[in-house]
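The complex appears here without one of its protein chains, the remainder shown in place.
What follows is chain A.
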């Protein structure tokens, strides 16, 4: 029977049946970090259980770490305790950990692919919703809670039920200055934050085939923001080229067999999806969120919508509340809107291509007076490469802060916060109330848009005018 990619991966991981509709699936990679794992380890201990497959488990420190300096102490007492708990749990259970002293440490969803841990056809889980990122490689990857983390530690499996399948087909060519971030924001704007609930979304079409691995990761990263259980992209030669030679990639003697298997991972031509959405890549323009969830998004040259323009009463209320929180008026142009903070980073947009795109907007210019701008590379690997390529120098010469790797201002668990009432151009993935700090006003944009906002001191339509021209 014809199968979708999701169905193929699911079927190949069934260990057994637990119940009428619940299967036990094997987990190939379990990524852990300091915030969602301590209670899982204490639960294990309490029940006298051990970690079944420490060799399939990998840990990093990212959410809680200071990005100013590499010290467990740098982000406060309770953070230090949590980081120490992770280190102790990993040591005790022989789980490899990229701690703060490791040169490759970074955000879990940046380092998984970078280390070659992320491979096609795998089931990958992590106590973090943006685990969807790894779907870019044709892996079934999704976020789990701490009880499930404990379950995977104990059994290397997870009970699951089959999800519905959604195909998002994006054909055509992206215009200049339109990035995968704009694509996924446009998709979320169309489908809504709950549009993917209960579905695994597979992205396909010529625009996806043309995307780099990093672009595909940005896309899959935010599939959780439309509620999808996972995002998926069928692997191809771009995927294989990316993986080849990475530390945990299949070794030479297994490489051909692995690639042969990976090449079987696609949705059959006659596979049936529960829902199909088609999107014209050429019609997508640079996007910016105006509200407090990612579906409240528009093209940067549009005006902030009036709540009355929403026919659905609950969307109308939500818009009204969002505008009040964001300090915006209907009809206002965000290109007239001053920004206070610019954050370039997070598991959505902190990879080398993101930093290159941002640096291209910055080169030879200065951050506008009164704007605080920071670049937080996603990992030690990205940081070194950006320094070698001279990108770090471009940022610091312009007045950006150049940081150590971590989640940082994406959620402000460390000391990087946006103050109440401040407006932030952010390359992260959530513009929720208070996400970047209590009262913080977050606008999600691409790295190039964020960099342009830092220079202009306000939002800019980077697609509208040649780069370098003054507003």
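Methods note: a contact is a pair of C-beta atoms (placed from the backbone, for glycine too) under 8 Å apart; a residue touches a chain by one contact, two chains touch by 3 or more; residues count from 1.
Operating definition for what follows: contacts and distances are computed from a predicted model.
Peer 1: Looking only at the UniProt record of the hidden chain, which name from "tRNA N6-adenosine threonylcarbamoyltransferase", "NADH-quinone oxidoreductase subunit M", "CoA transferase subunit A" or "3-isopropylmalate dehydratase small subunit" is the right one?
Peer 2: Going by UniProt, the chain not displayed is called "3-isopropylmalate dehydratase small subunit".
Peer 1: Given the contact definition stated above, which residue among A:3, A:39, A:68 or A:385 touches the chain not shown here?
Peer 2: From the options A:3, A:39, A:68 or A:385, the contact with the absent chain belongs to A:39.
Peer 1: Of the residues listed, A:155, A:332 or A:363, which one is in contact with the missing chain?
Peer 2: Final answer for the missing-chain contact: A:155.
Peer 1: In the complete assembly, which of A:257, A:276 or A:324 touches the absent chain?
Peer 2: That would be A:257, which touches the missing chain.
Peer 1: Specify the residue from the set A:1, A:20, A:176 or A:247 that touches the hidden chain.
Peer 2: Touches the omitted chain: A:20.
Peer 1: With the missing chain put back, which residues of chain A would touch it? List them for me.
Peer 2: Within chain A, the residues that touch the unshown chain are 15-16, 18-22, 24, 26, 28, 35-36, 38-39, 42-43, 47, 49, 52, 55-56, 63-64, 76, 78-79, 81-82, 85, 119, 122, 127-129, 131, 142-148, 150-151, 154-157, 159, 161, 193-194, 197-198, 227, 229, 250-251, 254, 257-258, 261, 293, 314-315, 317-318, 411-413, 420, 430, 432-435, 438.
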